[in-house]
Every structure is written in C-alpha cells, then in structure tokens.
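A single protein chain has been removed from this complex, and every other one stays in its place.
Entry: chain A
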Amino acid sequence: MGIVTPGFQGRPRSAEPALPPGQYLTEDFPVLSAGPTPKVPLDTWEFVITTETGEEVRWSWAEFTALPQETPTVDIHCVTRWSKRQTDWQGVSLDVLLDGVDTEATYALAHSYGGYTTNLPLADLRGGRAWVAHRYSGRDLPPEHGGPARLLVPHLYFWKSAKWVRGIRLKTMDEPGFWETAGYHDYGDPWREQRYAGD
C-alpha cells in the first residue's frame, strides 16, 4: 500500500471482474499516437511478413480480406491506464498469416505505415492471441484507430497493437521498437503492470 492521500476515496468499487492493476474503465475509445494519422489507400496497401533470411510473404488488400476471418471480442488495456471491455473486432489470425512461413525466429518487429515499430516475442503472436484487424464494432476500422488494418494483441498493453500495420519482420534477436526505445517496457504485460523500462 502506498502513502495515504488524506481525503481521497476514489470511485465506489464494484464487484465486476478485476481489471489489470492501475487501470480504469472507459466507455469511449481514446486515440493515442505519436504523429499525424497516415491515410493508406487500399489499392496500394499490402501486408508483408519478412523472415530472418529475407524471404517475404505478401498480401494485397483483396488477398488479405479473402483469408479466413475471425471476430474476437476482447478487453483492451492502454498503458495510459484506460481499459475498455468487450471490444468487437474482425480480422485475420496471425496463426493464419504465419501458417507455412518457414522461420526459426523467436522475435517479431511489427512496422507500420508512418514509421512506427513495436517488438513482441513471436510466441505472443501465435496460439489464437493475435490478429491483423480491419473492422471494429461492425465497421471498417477508422484511420485514427489504425485503419485500414492494425495489429490486435489484447493480452499486452495496447501500444503493442501497432496501428496502420504494414508488416512483420521475424528476427532471431529482440530489437526494441518506437516506444520501447523511449522508456516503455520491452514486453508490456498489463497484469504484471509492465509499463516502463525496468518495471
């Protein structure tokens, strides 16, 4: 327990399922990103997986949206402390995208239109826990939330769910991404409150 701040009571606590420590619920969908929102035309959009040996697998928008689709409903947790329950998405599982990709890599570096990057262990993209999502709440994903398509990795803080995702580079060594080199945690597990480097 921290230092008691006199007179502070906080909101009444409810009995609903716990959020990760330090998080509070929000109903709206805040937007956080480091620069202008890229506008990516669908006719030039592509998603590319690049292996550690330089082999590439590419999907155009038509090819990507023709892949088997899933509709995860998940809670999401932003490192700035808001959490949002039961968000509805549609997208393609990374299991589908990585199926048949020949790799020994243990890390992945997601990169985005606009230059953003974020790193994850490759294992965290497998096992039905990660998607490239292109619809939210029954609609095409708006640009400010990462459309045309963003990564969705709800078991990690939401900065790992790279907006405007363009591809994933598979790597044998971990390489910190944009926020990870700016003081944020390398892994970002909300349940262990891994917000900042060293947490």
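Points worth noting:
Quick note on the criterion: contacts are C-beta pairs under 8 Å (C-beta built on N, C-alpha and C of every residue); 3 or more make two chains touch, one makes a residue touch a chain; residues count from 1.
Note that contacts and distances are computed from a predicted model.
Chain not shown in the complex: UniProt lists it as "Ferredoxin-NADP reductase", one of "Cytochrome bo(3) ubiquinol oxidase subunit 4", "succinate dehydrogenase", "Ferredoxin-NADP reductase" or "Electron transfer flavoprotein subunit alpha". Of the candidate positions A:2, A:41 or A:54, contact with the hidden chain is made by A:2.
If you put the missing chain back, the residues of chain A touching it would be 1-11, 13, 22, 24, 26, 28, 30-38, 80-82, 114-115, 144, 178-179, 181-183, 186, 196-199.
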